[in-house]
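Note that this complex is displayed minus one protein chain, with the remaining chains in position.
Naming follows writing order (A and B), and every chain is counted from residue 1.
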Amino acid sequence: MIEFIQKLPLIAILLPLIAGLATILIGKYSEKIRNIWVSSILGITLLVIVAILFEVIRNGLITYTLGAPQTTPEAWDVPVRIILEVDAMGAFIALGIGLTTFLASLYSWRFFDEDRLGMNTYYALLMITAAGGAGFAYTGDLFNLFVFLEITSISAAGLVAFWSKKGTPYEASFKFLVISAVSAMMFLMGVGFIYGQYNALNIGMVAERMMETGFGTLDQLALGLFVASLAMKAGAVPMHMWIPDAYGETPAPISMVMVTISQLSLYGLFRVSFSLYGFNLDGVALGWIIVILGLLTMFIGVMMAIIQKTIKRLMAYHAISQTGYMLLGVGVGLVALMSGDAGSIPIYGQQAMEGGIFHILNHAIYKGLLFLTAGAVIYKTNVRSLDDLGSLAREMPFTTVAFVVGAAAIAGLPPFNGFASKIIIYQSAYILNPFLTAVAMLVSVLTLASFVKVFQSVFLGPKKEEIEGIGEVPPSMKAAMFGLASLTILFGLFPDLVVETIVVPAAEALIDQQGYIGGIL
Amino acid sequence: MILNLPFIAVAVLLLIGFYGLLFKDNLIKITMSVVIIEGAVNLFLVSLGYVEGAVPPVYTMAPFEEPMAFAVPQALVITAIVIGIAVTTLMLALSVRIYQTYGTLDTKEVRRLRG
Partner (left out) sequence: MIESLFETLVTGGGYWNPIVFIIAFGIVDVITLIIYRAGEGDYTSELGGKPFLSGNPEISKENSHIAGGNLYWGLVEGLDEFYTVMKKMHTGIINDYIIWYLVVLVIVLFIFMGV
């Protein structure tokens, strides 16, 4: 039984992959069986991810070598083969993509009712995306990171271009594909620089060898390539312009999945800065670069969001702005790590990292809820522009309540979960520099302003004749929205339980570079 | 290797690829530039594995005196080439669809999503 738990990371990657390829076969026989098959496989994957998370929190790192019983062979001291190394941070990030792909599969049962063409391919791509995301979160090897990054991006690009009436999703998918191809190729070039120096691709092995030989010019070059490429995939300003195009033109459940895919690139950036370079970064300005990127991202994201006229594009700009909060939190932690003594971190640095990491999970939940309510509005009225909608609260009360919960969470109103993570970021960033907290609070106020705008123009107002009697959304869509809204309220009412159980081990695992190296040697 | 020629070729190919991405208007030329950049990165990875006077890393009837080239970069490059094929195919299919719905392939016209 104990050994079976050690094999679970591989099951979380392989199960959606193989079942996704079998979906096309099952879809030829019956549609209902295919829908139930997809949702149950993704539900089982979510349970496996949660089981891995609790196992890692209780017992430490899990390492799984593909094809051998232990990481290093008997005669040598060098790890061989591809090694999946799951620490608390990787297990935490996989939670986001497991949850959103499962809820997207539930939501898609009825969302595409207008013309159900090619749904087999849609579900197959969704499951391959889930497998790629889980692989990205669990791997401990640099080249494997590149492969899973590309698998996830290519499947997501296929999903972006899936449902097109006037041709704009094709343009959005082309732009997304160019961006992800260029950034992945530059990431591979950085991997080439690292491999050429150290003759190792495993993250722990490279960190160990870099500590022996020191931090040279080629390492600085590789670090610059990694930071720029992963920040572009995550959506930092000024490389953010592909995000409103891609998030605004996909169907609503896929926008929710793409939020977690961008957060995976953010995890990749943290993994490279903390576990690969970590100690060797002494005196390098990486922490301040991440903090300044975070500030710019927060501010420009929300200022561009106020002038948008389409619902999904406005929410996509808010996704960019909230990514700035995560960059700010972990950037403050990195600055604190570099400025403290070797191996220890001042307490405000660890608190800021906990705030940033908690914000990642909260953002996936409430941003997913907002995208699903926007999808519900578009499903019922077929109108996307804010100028033509109005007074939907009379006809769709469930969607209105879900939207209010999501908007209150993103604006940081207590007692929802957005407030809990934001107050940790505000108070720990204040100790580093008060200007950071001032900008963060201003951005929070502007976020509230733009969601009041959306609420007033879509849900309130005198009755319009065009929307007489359109009724509420079907129960499968309501179930997905209800799940996310209840998670928002629960995480807001009991934040300490969530932070102590899940977030603090993740932050400690990120800071602890020696533990990561010791997992494989 | 003479005068580090493969690495100079990598730099030249990267410059050509980025020039095409930055200044060319046609979507097909942008696809071609992405393929050139992929080729440059693959060449960089393969030429990292070269040892002076090496033989190919094949185990059967291998000669004893000469060193063998590194085998790991060759495996990495095979994977990267296949990923490049998938990206290129998808980009070309999307270009066909964009031409059918927009009527043009100029990047200055294919920008209905802006602002």
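By our rule, a contact is a pair of C-beta atoms (placed from the backbone, for glycine too) under 8 Å apart; a residue touches a chain by one contact, two chains touch by 3 or more.
Since the model is a prediction, treat every value here as computed from it, not as a measurement.
Within the whole complex, touches from the chain that is not shown fall on A, B.
Interface note: of A:P73, A:G118, A:G340 or A:P414, the residue touching the hidden chain in the full complex is A:P414. When the full complex is taken into account, the listed residue touching the unshown chain is A:A231, out of A:A207, A:A231 or A:A485. Within the set A:E3, A:E74, A:E212 or A:D387, the residue that contacts the chain not displayed is A:D387. Within chain A, the residues in touch with the undisplayed chain are 174-175, 178-179, 182-183, 186, 217, 220-221, 223-225, 227-228, 231-232, 238-239, 241-242, 245, 284-286, 289, 300, 303-304, 306-307, 309, 347-348, 351-352, 355, 385-391, 414-415, 419-420, 423-424, 426-431, 449-450, 453-454, 456-458, 461-464, 492-497, 499-500.
Contact between chain B and the absent chain runs through residues 18, 21-25, 30, 107-108, 111-115.
Keep in mind that, in the parts below, only the chains that are shown with their structure count from here on.
Annotation: 28 Å between the Cα-based centres of chain A and chain B.
The touching residues of chain B, when paired with chain A in their complex, are 21, 27, 30, 34, 37-38, 41, 44-45, 48, 70, 72-73, 76, 79-80, 83, 86-87, 90-91, 94-95, 97-98, 100-102, 110-113, 115.
The touching residues of chain A, counted against chain B in their complex, run 143, 146-147, 150, 154, 157-158, 161, 164, 166-168, 170-174, 177-178, 181-182, 184-185, 188-189, 192, 195-196, 199, 201, 244-245, 248-249, 307-308.
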